[in-house]
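Here the complex is missing a single protein chain, while all its other protein chains stay put.
Let's look at chain A:
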Amino acid sequence: MKAQTLYEKLWSSHVVHEEADGTALIYIDRHLVHEVTSPQAFEGLKLAGRKPWRVGSIVATADHNTPTDHWDLGIQDPVSRQQVETLDANIREVGSLAYFPFKDARQGIVHVIGPENGATLPGMTVVCGDSHTSTHGAFGCLAHGIGTSEVEHVLATQCLLQKKSRTLLIRVDGQLGRGVTAKDVVLAIIGRIGTAGGTGYAMEFGGSAIRALSMEGRMTICNMAIEAGARAGLVGVDETTIEYLKDRPFSPKGAQWEQAVDYWRSLHSDEGAEFDKVVEIKAEDILPQVTWGTSPEMVTTVDGRVPDPAAVTDPVRREGIERALKYMGLEANTPITDIPVDQVFIGSCTNSRIEDLREAAAVAKGRSKAASVKRVLVVPGSGLVKRQAEAEGLHEIFLAAGFEWREPGCSMCLAMNADRLEPGERCASTSNRNFEGRQGAGGRTHLVSPAMAAAAAVTGRFTDVRAL
């Protein structure tokens, strides 16, 4: 049989029907739902008199609008509250496999709770009305974000209309240096191929440096595949994947576990499989990364400088850099380590899992927030992550350093709740998007790893974590 890529295996095992032009109906195994992109879909379904096809595929939570402190007060913003209550009502009415509402012990960011509950499994198709659904591809499943019309389509038909993507392999071989994390790897990849470099592709990450990563690290990398333009990120299944999934609440048990694992072991790209495009990166070349602009591709190494637009010939690119520097309040050629920060955010579906918090705590331990830094928010990805961190005493390290230890949620990654930057404030953030206004109107975001964020918190400016 012809050698196949992982994407081809996943695609061909889900095609229900194909139109003459290649548009296919693919079957959806898992439908993750949150409060922001689902209300119009449930309403559309109801207006058309349709019923959900298979409610057992639905796992839902409220994450974007939920506050990260004073849970006893409920959701203060009435518009946010209405959106969360609408999700409550919709799930109550139609049902689900699992629902983790606001304040539930297992509530959290949808892309954290799916995997940690074993609701994301290898070989599945996973969708959610959220672009960071690419995260779940770390488990060797085909996972991507969809719009609200598609949420309604999946609710009604359990299928999605899709055309097959092209395949892109990003191979990272070698050993990552000390202080260099999965976040640095994915930012370096985006810096290399650009924010549209993966458009139209399913992006698989392979090579010895990826194989050596934990599931948390692989999720960080797949999470930001969308920041390189690829709807889906993928990592092949190996023992790390299987070990992570064993004994999770929704993971198969007993004989079914054995049967599943047998199948899952086939979910990797075959030796000699052909990709439409291959990009190779040496792990040793990757240094800690810091973004300086308003797109994730506007990134450099911590020992680098803010670029000089005068050195760029392409007028669209030059104007883009000029506009970004103006928005970010930065001068060309400034060393990255000369840039001070006002706030630090450690959290988001990119970097709020236990390993991320351990990395940040290792830097914070025995140190204190710099006096010039107004606030350091540490927001765990879920209630389970929070409890685990507390069991390990990480919260005490953060609190002793003057950081704030919050309740789980999306928080200041997109500032739909009360956590946000004020205009002009500069933030070292472990999130995924440095777009204008992303963390609050006029706010300035620099994307970094959890360790680099903690380093900025204790020194007051971007600092090479390896030198601390």
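Operating definition for what follows: a contact is a pair of C-beta atoms (placed from the backbone, for glycine too) under 8 Å apart; a residue touches a chain by one contact, two chains touch by 3 or more; residues count from 1.
Please note the rule applied: contacts and distances are computed from a predicted model.
When the unshown chain is looked up in UniProt, the name that turns up among "TIGR03545 family protein", "Cation/acetate symporter ActP", "3-isopropylmalate dehydratase small subunit" or "Phosphate ABC transporter ATP-binding protein" is "3-isopropylmalate dehydratase small subunit". Considering the whole complex, the residue from A:G229, A:P307, A:G347 or A:G383 that touches the absent chain is A:G229. Among A:I91, A:M124 or A:L287, only A:M124 touches the chain that is left out of the view. Checked against the full complex, the one of A:M1, A:L73, A:V316 or A:A371 touching the unshown chain is A:V316.
Within the set A:D63, A:E116 or A:E152, the residue that contacts the chain not displayed is A:E152. One chain of the complex is left out; on chain A, the residues touching it are 16-17, 19-21, 23, 25, 27, 29-30, 36-37, 39-40, 43, 48, 50, 53-54, 56, 64-65, 77, 79-80, 82-83, 86, 121, 123-124, 129-131, 133, 144-150, 152-153, 156-159, 161, 163, 195-196, 199-200, 226, 229-231, 250, 252, 256-257, 259-260, 263, 295, 297, 316-317, 319-320, 323, 414-416, 423, 433, 435-438, 441-442.
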